[in-house]
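The following block contains the structure, expressed as structure tokens.
Yeah, one chain of the complex is gone here, protein chain that is, but the others are all in their spots.
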Amino acid sequence: MNAPVFAPWTDQSAEPMIRFRNVTKKFGDFTAISNLNLDIYEKEFFALLGPSGCGKTTMMRMLAGFEEPTSGDIIVSGDNIGHLPPNQRPVNMMFQSYALFPHLSVWENIAFGLRRDKLPKDQISARVDEMLKLTRLEKFARRKPHQISGGQRQRVALARSLAKAPKLLLLDEPLGALDKKLREATQFELMDIQEKTGTTFVIVTHDQEEAMTVASRIAVMDEGKLVQVDTPDRLYENPNSRYVADFVGDVNIIEAKASPLDGDRYALHWSEAEDALIGTTSTALSDGQSCYMAIRPEKIAISADRPEDAANAVQGKVEDIGYLGNMSTYHVRLNSGSLIKAQVANQRRISRRAFAWEDPVWLSWTATAGVVLAD
Amino acid sequence: MNRLSPFNIVSLTLGFAFLYIPMLILVIYSFNGGRLVTVWSGFSTKWYGELFQNEAFLDAALVTLKVAVISSTIAAVLGTMAAYVLVRGGRFLGRTLFSGMIYAPLVMPEVITGLSLLLLFIGIGLDRGVLTIVLAHTTFAMCYVSVVVSSRLVTFDRSLEEAALDLGATPFETFRLVTLPIIAPAVISGWLLAFTLSLDDLVIASFTSGPSSTTLPIKIYSAVRLGVSPEINALSTIMIGIVAVGVITASLVSKQQLIRAKRDEQEAARTE
Partner (left out) sequence: MLRRWFLIAVPYVWLLALFLVPFLIVFKISLSDAAIARPPYLPVFSWGDSIIDFIRELDFENFIFLTEDDLYWKAYLSSLQIALIATILTLLVGYPVAYAMARAPEHWRPTLMMLVILPFWTSFLIRVYSWMGILSTEGFLNQFLLWVGVISSPLQILNTDTAVYIGIVYTYLPFMILPIYATLDRLDGSLIEAAEDLGCSRASAFWLVTLPLSRPGIIAGCFLVFIPTIGEFVIPSLLGGSDTLMIGKVLWEEFFSNRDWPVASAVAVVLLLILIIPIVLFQRNQQKQAEADR
């Protein structure tokens, strides 16, 4: 890996392309976005992730110009665009419904924005052809939107929004209408196109897998606030809150009271009937502070006998086995009554699976496998 | 599931017989040779000949057509504006009054609409003639147009307009290039509705027309008040014929479009 890592957000001197400065948006009494600050850098593939109603769509619509912030500034490349009408912004959007004009052909749809700029005819047609080529739609140029398939419509919408070479492309749940296989293929296609064109992409999605796949950074939102803004791997491995740990990926959350050991190690007392768990965290916790241990199922090992060197080991009975093909999820009921999920890669054929229902098993993980989160 | 029970077959047969037999009799007896309209005395087209000799009828037909074309065209424009205001206008002072004035003429008895307009025209000293009928017809027809167009606008995907703005179109360009072409079918059907209502109207036209501007329904009404007349049968047949051709053509065209849309969809699925 010799290529320089793309991470402008770690570079103190880098100038962000988009800055949200203390942005608040209210709809009547309802506060959709509350006092939010966010920087997005050039050439980023930035994802806004959250459940419906968290404010991610409002953020995007403010960038596009369909909503005005109630207070605060939105700065794009040094210009405050908070109150500019949508048709005067260097920003284009790909709509969730694609919003293809049904009365215009694929070619005319892509040319629509270019024609508004009163470009010369040959320039328009060259640009449209370029876009058709980029999205592999040359064959369908003369068709109307209802004469092509869903996946092709999605590509027309992308081509149309990219045709004006915007500084910033907004994608509102762009893959929501596609089936799973096509969606996965298109995710990689999107990343490819983003890299080729060098455009900054901001994508809104509620699908955490999609955000993890495509984005350079993800902002997890909840109730109009940013909960965590980080790279996908850091979000997954180092969630800063119970909310993020729970929202991104599968997780076991164990409620406990902390007591400090040496360094950043803590003993976590979580059940009268079980030994304390050992975990590490850089946040200082006081003695007896309540906290959570978040541990991903695939980081838990499962064995018939108690492993000798494990920092944490608990015993229970297999209650359910979810067979997913490449892996299996074991739901293990502990003696204390709580349920822990453990995931094991199926490296062997199923006939030789080690554990069955009602088998007594040991679950174990290292002190650093989980994350300890303050309340 | 798709086999009709005898009861349903009987209902359909009787229902449509009831709807169509009176008109059928009218059409058949318009080709009757005798003056007695209920006694068949041989095939003849002489009443059509007499109808086309009758200048009063031809004049009235001309006035009616003129009124219908002008009033339905103005009504289409005003009705579309009104629909746009109702669906997209947001809040403005007197919005409730406005929507009330759009819906009220639809349920207002024609005698009241006619009477009130006549009293207005007399009040402001406007001589009754083609102009007053046009004003009257435009007023109630624009309400029908706005209902037809606003029901289309309600289901209109707003992201289409947002997409046009996003791609740099001004609000006016957005309306001209995106909204209008998409709602055009609704505007056209609104126009057709307005046109037919104007052609049909007897009551309001009676109140608002002057001696020099008799419309066809007024002419027909004064002729049939005295009883059935073979000339009117001929005229009715022509009018029924025009409507039938129009409606059948329209439904064939829309069926064709449906078939084509379905074929396109299948083709699209294949090219995936």
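Order of writing sets the labels: A and B. Residues in every chain begin at 1.
Please note the rule applied: a contact is a pair of C-beta atoms (placed from the backbone, for glycine too) under 8 Å apart; a residue touches a chain by one contact, two chains touch by 3 or more.
The structure displayed is predicted, hence computed values, not measured ones.
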* Displayed chains contacting the withheld chain -> B
* Absent chain, residues of subunit B that touch it -> 1-2, 4-5, 7-9, 11-12, 15-16, 18-20, 22-23, 25-26, 29, 37-38, 78-79, 81-82, 84-85, 89, 92, 94, 97-98, 101-105, 107-112, 115-117, 119-120, 122-123, 135-136, 138-139, 142, 146, 171-172, 196, 199-200, 202-203, 207, 217, 220-221, 224-225, 227-228, 232-233, 236, 239-240, 243-244, 246-248, 251, 254-255
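Assume only the chains that are shown with their structure count from here on.
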* Structure fact -> Between the Cα centroids of subunit A and subunit B the separation in whole angstrom comes to 55
* subunit B to subunit A touching residues, read off their complex -> 157, 159-160, 162-171, 173, 177-178, 181-182, 261, 264-265, 267-269, 271-272
* What part of subunit A is in contact with subunit B in the complex they form? -> 64-66, 85-88, 91-93, 95-97, 99, 101-103, 112-113, 116-117, 140, 144, 146-152, 160-161, 164
